[in-house]
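Of the protein chains in this complex, one is absent; all others appear in place.
So, chain A:
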Amino acid sequence: MDNLSLFIAIPAAVAFLIPIVSHRLKWFPDVSSSVITFILFLFSLETLNHQCIYQMGGWPAPIGIIFVLDGFSSMMLIIVNLIGFMACLFSVDYMEKIYTSKLRYYSLLLLVITGMNGVILTGDLFNMFIFLEIALIASYALVGFGCGSKDLEASFKYLVINMIATYFIFLGIALLYGRFATLNMAHIVTSIQQYGTDSVVIFAFVLFFVGFGTKAAIVPFHAWVPDAYTAAPAPVSALLAGGIIKSLGIYVLMRLTYNIFGMSQVIANLFVYFGIASIIIGALMALGQWNFKRLLAYHSISHMGYIILGFGLGSPLGILGGVFHLFNHSLFKSLLFFNSGSVEYETGNLNLRKLGRLSEKMPVTSVSSLIAFFSTSGIPPFNGFWSKLIIIIAAIQAGRPFSALWVVIGSILTLAYFAKIQRYVFFGNGDEFDESQVKDIKEVPSLMRVSLIILAVLCTIGGLLAIGGVNGVFGPVVNALAGGTNQYIGEVFGK
């Protein structure tokens, strides 16, 4: 798959085609978006273990805009397009019952996927900013899609906080452009190597850290997350947690840190401390929640901490832990949001106190939720266990035993608040539970079930991907990051 522009062209074309033809062909939004995201997922699988550069308009770097495909971007493409496909499949019935205007919904969803694919592939800082804006602006509308007062408030909060973060990013790009007169990421690396790291470069990094840290939902930049995740439709929440905060936040932050600015001890400490803060604060906040989706939002903040911590360790094993947990988190987090969507679809309620005894009425949702629970809490042999184990081993190897201890404490807290969900939603019941409400409840429609089952199976067998360690499936990702700045220059300029 050498023509990387198709990852942007295909979803964007369908996003613009949907509003034109959907008035006559009512089935078009459902079918086209599911088919297209599936094709994109197949394309992304084809990029595995593949490395190439695509020049826009035939202009070489650093004059033109380039797309760079390496191990890290390939893995992110697979994650984003898989979650996108699952979200489209889940939306077919979910959006029909709970929301209206499918054509607008799918159009925006495909624009988000376009933006994320663009951010992952681009090798140009300003081009990345443009794709970031495409994904974010579409997601602002998707978060407030319900048009209720709380949805609009959440969307507005999401918009304001992310606009401020975007401003920081924009200022960082402007400073780097002013300093080096180039926007090509690999060319910036060669300029930094030539002129050295001065105060402008350090200030630009701080701006990027705050900006992308906000998008990555790490503490203390996480204020938008609980409201946005709660208000958004369940597939959008899954895409936010499984795709947007990872591709627009973690991915860009790690790409900039490892491949542009270069990893240092100060940055490593920064990541580790922010990671530990996210793990503990996110988990403690989640413990006290009674709204299903709000609890999942704080859980997301907590797990971003694990990923940041893994990357912050700096060693190949730490990077592997971070990358593997990023992959696993996308799977089980999307599954959990789909579970919450299924519960909302059938009961119309997300308050844990008012829910109960759904395990008999909704067996597929219940079992998949149990698998996601085991997976996220780090219970063997599910995928979450292996990634957390790798992070713990990497932390001890890197001489940070206390970081490993915080990871263990975070896992125990995760176990506690997910046991709460199982107790109140599926196997027991809340204080305000009304028996008559669950009388007519049945399992969700087949397409929603399919996405639940696929993700549950992937969570169960996902641990196998850890085989081979740093030389296994995630080897190219670890090499792309651990190779540092010289590796990236080599990829782009072929040196």
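Everything below uses one rule, namely that a residue touches a chain if its C-beta (ideal position, glycine included) is under 8 Å from a C-beta of that chain, and two chains touch if they have at least 3 such contacts; residues count from 1.
Rule of thumb we're sticking to: contacts and distances are computed from a predicted model.
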{"item": "Identity of the absent chain, which is to be given by its UniProt protein name, from \"AraC family transcriptional regulator\", \"Monovalent cation/H+ antiporter subunit B\", \"Tripartite tricarboxylate transporter TctB family protein\" or \"Cobalt/nickel transport protein\"", "value": "\"Monovalent cation/H+ antiporter subunit B\""}
{"item": "Among A:Phe16, A:Tyr195 or A:Phe402, residue touching the chain not depicted", "value": "A:Phe16"}
{"item": "Residue of A:Gln55, A:Asn351, A:Gln422 or A:Thr460 in touch with the missing chain, whole complex considered", "value": "A:Gln55"}
{"item": "Missing-chain contacts mapped onto chain A", "value": "3, 5, 9, 12-13, 16-17, 19-20, 54-59, 100-101, 146-148"}
